[in-house]
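With one protein chain removed, the remaining protein chains of the complex are shown where they sit.
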Amino acid sequence: MEGEKPVLELNQVSIAYSGTPILHSIDLSLYPGEIHALVGENGAGKSTLMKTILGIISPDKGEVIFFGQKRHHQSLKQIMESGISMIHQELMLIPELSIAENIFLGRENELGFWPWERKKNAQLKTAELLRDCDIPLDPATLVKNLSIAEQQLVEILRAISQRAHLILMDEPTSSLSEKEITLFRRLIHKLKNEGVSILFTSHKMEEIFGFSDRISVLRDGYLISSSNKENCTEQEIVQQMVGREMNQFFPHREVQSGDISLQVKGLGIPGLFQGIEFDLHQGEILGFGGLVGAGRTDIGKALAGLLIPQEGEIKWKNQLVKFKNPQEAILQGIGYVSEDRKEMGFIPEFSVQHNLTLSSLLDFQRWGILDKSKEKETAEGHVSRMKIKTQGVDQQVMYLSGGNQQKVVFGRVLQHLPEVLILDEPTRGIDVQAKFEIYTLMAELSKQGKSIILISSDLPELMHMSDRILVISKGKQTATLKKEETNPAEIMSYAMK
Amino acid sequence: MNLKKILIGSQSGGIFLALILMCVLISSLTPRFLTDTNLLVILNQVSVNAILAFGVTFVIISGGIDLSLGSMLAVAGVVAALFAKSDGGNVYMALLMALGVGALMGAMNGFTVILSKVPPFIVTLGTMTIARGAALIISSGRPVSDLSESFNYLGNGDLMGVPIPIIILVGTYLVCHFVLTQTVFGRYVTAIGGNETAAWVAGIPVAKVKWWVYTLSGIFAALGGILLSARINTGQPNAGLGFELDAIAAVIIGGTSTRGGKGSMTGTLLGVLFIGVINNGLDLLNVSAYWQQVVMGGIIILAVVLDSVYQKMKR
Amino acid sequence: MNLKKILIGSQSGGIFLALILMCVLISSLTPRFLTDTNLLVILNQVSVNAILAFGVTFVIISGGIDLSLGSMLAVAGVVAALFAKSDGGNVYMALLMALGVGALMGAMNGFTVILSKVPPFIVTLGTMTIARGAALIISSGRPVSDLSESFNYLGNGDLMGVPIPIIILVGTYLVCHFVLTQTVFGRYVTAIGGNETAAWVAGIPVAKVKWWVYTLSGIFAALGGILLSARINTGQPNAGLGFELDAIAAVIIGGTSTRGGKGSMTGTLLGVLFIGVINNGLDLLNVSAYWQQVVMGGIIILAVVLDSVYQKMKR
Partner (left out) sequence: GSKESGEKKKIVIGVSMLSLQNEFIQQVSASLEKHAKEADVELIVVDAERSALKQVEQVENFISQQVDAIILNPAEFEASSPAILRAKKAGIPIVNVNSSTKEKPDAWVGSDDAESAKMAIDFLAKKLNGQGNILIIQGYMGQAAQIDRERGAVEALKAYPNMKLLATQTGEWDRAKSMSLMENWIQSYGDQIQGVFAHNDEMGLGAMQALLDAKKKDKVVVVSVDGIGDALKAVDAGTLDATILQNAEQQGAQAIALALDLIHKKPIKESQVLIPFQVKTK
């Protein structure tokens, strides 16, 4: 492989945002057919590097060389036509357009001249792509009606359908569950065989080692290492990423469940889910497993007051409750972390501090007037405890890396002191170290007697962290499994039921 | 397009129903409403607003707004009149110059919006004031009259019994509908309104498309100005005061989202007709001038509220 | 607040610079500009626009818009005048009724926007028409004059040499600034404008806050109406035509984002002063009526363009 000419070369690339250096003199080469994993902590600069390669950001210093050609001022369209495509970390789809229209957006001329011809071809080609990948979606569905995971699949299909020589994938699997990840793996191996180079990021160790040929580690904007997979171990990579040795990925936790806190009977919303039943004990972590689109998110929303259940009942501390909105749930001590961070998680233009105190602002006021010093103190506490990587509590959250944004959302929910936490994909896009911190936090909370519902598509996470696992399939509860008595295969079989 | 599709399948079902209801209501109150001549009168009357509304539909779908419509209309109307004087004027020249001036003003709007990232609300508000001043300056503050017969024909003549403004109305509707739904340009406009960053990342020439959108809006305003001047046989420097609000109201009533990314020309047409029918009906029913305003505002709010309820029920 | 903080630290640095430049320019052209009395005149003249602008700043920061300001102002102005007649009127009653009517209209706006999810643009456009009709109906379309001395004092009197409108202007600025930056309500308004869904999920009573925002806007419009009526000693049913655009322009010039989620009262105040200074300057310089419009629009666009360049450079 080394003998071939590289597809992409980075030469001493440096980037700074308003004076703060983000990337330091990066050198990197990619060869045809190579699958290259780019790993690093949240905020290490992975997305920034990818955007630089694509050409959305131009480097302050250094050069990007694609197929031996140094990149000058080219439009994004020209760059993409020269053979690079990218899956962005934040979903980049147009909600009011259909799957087919999104996939061919910006490339309509490939579909023919006449409007009807284009319409027909888009439909046909998309249907073919979906069929090839075993994705049961209708090309005419509007993207706004898709779940986050399904949207991510559409993004992947779009990048693939561009027939690029180099595909940049910024956390392409962050919302996917086991089944789709298997599919994804198949897809990239097919691409590899066609000679396509792939640079991808992920925070899941199985993927990093499972998919890639080479692994490069970024830390604080420096390229620490770049080595063939065979020449390194998980331990080493993690150490290079976080700067210290990490021996375990999940904290030790003693199960000690107490009284029943939340009781759910026959819960349902026609069309979304039905017949959900469980008791949640104090100090318990209850996992929700299932495939993409199974309806777990909707159940979580119904418990947190975002959706109003139409069937069944919720008993909270032995009282029947019906939350009409999230505010009521929060006041009753129910905390909710959404899977849709960007839409439901934070206020982008607000500072870290303002986001952290948003749900508990009434604790920081007197007669409606804010006590800002107390607020600041609290926010600083969260930043240091959760190791949120930010220039300060006044930094706007939209400028934080994805993982750090997630920590801010987590901090906001913890600040209103919930007794039950509903966590929907809480570690989506979070690095190993931060994951460990969040798991530790969960363990600590459960030790304090708080109950947690963990909705997760990450099977190892689900297996390790939950005491019991409720498996949901097509809106129905198919099994309730004890952690000690089950295995991934069993969970999957119930999930497919 | 069949009825069921309009009612259920499209975003315009609610306003379509509201329009029908309104027509039934008015004709039950006065027999003068549902006559051939009156319906022609309504179509004739809405033509200018419709043309402006079609143009600004593109702008609104792209996530922008254009408050300078009425003033651009005035400038173009005056320019057209100046070139279409009965002594030595030339209609083709008049059309060309007016449309050119409209395109130029629209292009300036687009240019400023794109380059400076200043919100279009304030850019076009500025243009609204500037263009109004310009219309007054080039006409020395006086109506420009004595226009050639062939120019006036545009506003008052007919082709095989169908008044020219109505022909232009239908023509622009068809063209705009086609452009929005069937062309790459239309797709791009929708995409930009839906998620500008995503559109940009997909390689869409966002700046160029936006520029065109504002330019088109200027051209349509100019077309409206030509028609208006021809209809009243005069180029009026203070024509079109407040027309932008009527046009935007029609677009929103027609179901186009104020945030962009979603909308249809059929909806806009229905919105325009809705406003036109109410205006006409209130006059026919001899509702007193002050109450007309109250009723007009009330009906519009009611219609959009019912529409939003209807859209929710459809789900 | 020190100068450096305004120039660099805040969003309002650009417009502050533009205002200073404008003042320097005008005073270099006429010595009449930079005099105590003229500066007082300017402050007096901008007071009504400023009050409306402060109110609508909340609305715009929350991600909404209010086009009914001018009409609500007219209704409240007429109501105040009707209750403040020199024969048997009572100023306190007049104030109470006018503010009450303003609050009611604003509350109706808020109610409709929240319950129906209809875009505020169209709701308040409807209210604009309705309220204008209402102002004409309750006044029978005639100015309401012969107002009591104590009412007129509100518009023309002074307290220790400072005209009352200026005192009210400064007072409302301080209150609004405090509410926006130091209270839970202000924080909630900003959060809703920044990301409404996320604010709702975070437990903010979105509907209640929005409702309050529109109600406040109505109350401020009413306050403006009272002041205007007191200033001209008459309740005018057609007062305040187009004032909403002036107020919104001031807010946007002051750096408040049209998409909501960001903005400041200081910015709005500077925006209001900027418009007021240009208006005054153009009159002092005796620029002809037509050119006033062109210059006014041009300067506003230029100012926001320069501001956006300035903001970019600061990064």
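All chains are identified by letter, namely A, B and C, in their written order; residue positions are counted from 1 within each chain.
The definition used in the following text is that a residue touches a chain if its C-beta (ideal position, glycine included) is under 8 Å from a C-beta of that chain, and two chains touch if they have at least 3 such contacts.
Source: prediction; values computed, not measured.
J.: Which is it among C:Asn38, C:Thr197 or C:Ser308 that touches the chain not included here?
T.: C:Asn38
J.: In the full complex, which of B:Ser27, B:Asn90 or B:Asn156 touches the chain missing from this view?
T.: Among B:Ser27, B:Asn90 or B:Asn156, only B:Asn156 touches the chain that is not shown.
J.: In the complete complex, the non-displayed chain touches which residues of chain C?
T.: So the residues of chain C touching the unseen chain are 30, 32, 35, 37-38, 41, 44-45, 48, 136, 141-143, 145-146, 156, 228, 231-234, 236-239, 241, 279-280, 283-284, 286, 288-290, 292.
J.: State which residues belonging to chain B touch the missing partner chain.
T.: The missing chain touches chain B at positions 32, 35, 37-38, 41, 44-45, 48, 135-136, 139, 141-143, 145, 156, 228, 231-234, 236-239, 241, 280, 283-284, 286, 288-290, 292.
Here is the rule we go by: only the chains that are shown with their structure count from here on.
J.: With chain centres defined as C-alpha means, what is the inter-centre distance between chain A and chain C in Å?
T.: Centre-to-centre distance between chain A and chain C: 44 Å.
J.: Using mean CA coordinates as chain centres, what's the gap between chain B and chain C in Å?
T.: Taking the average C-alpha coordinate of chain B and of chain C, the gap between them is 29 Å.
J.: Help me check something: in the complex, which residues belonging to chain C touch chain A?
T.: Touch residues, chain C against chain A: 182-185, 187-188, 190-191, 194-195, 197-205, 261-262, 315.
J.: If we count contacts the way the header does, which residues on chain B are in touch with chain C in the complex?
T.: 67, 112, 115-119, 121-123, 125-134, 136-137, 141, 245, 248-249, 252-253, 257-258, 289-298, 300-301, 304-305, 308-309
J.: For the complex, give me every residue of chain A touching chain B.
T.: 56, 75-77, 80-81, 86, 88, 91-97, 101, 105-109, 115
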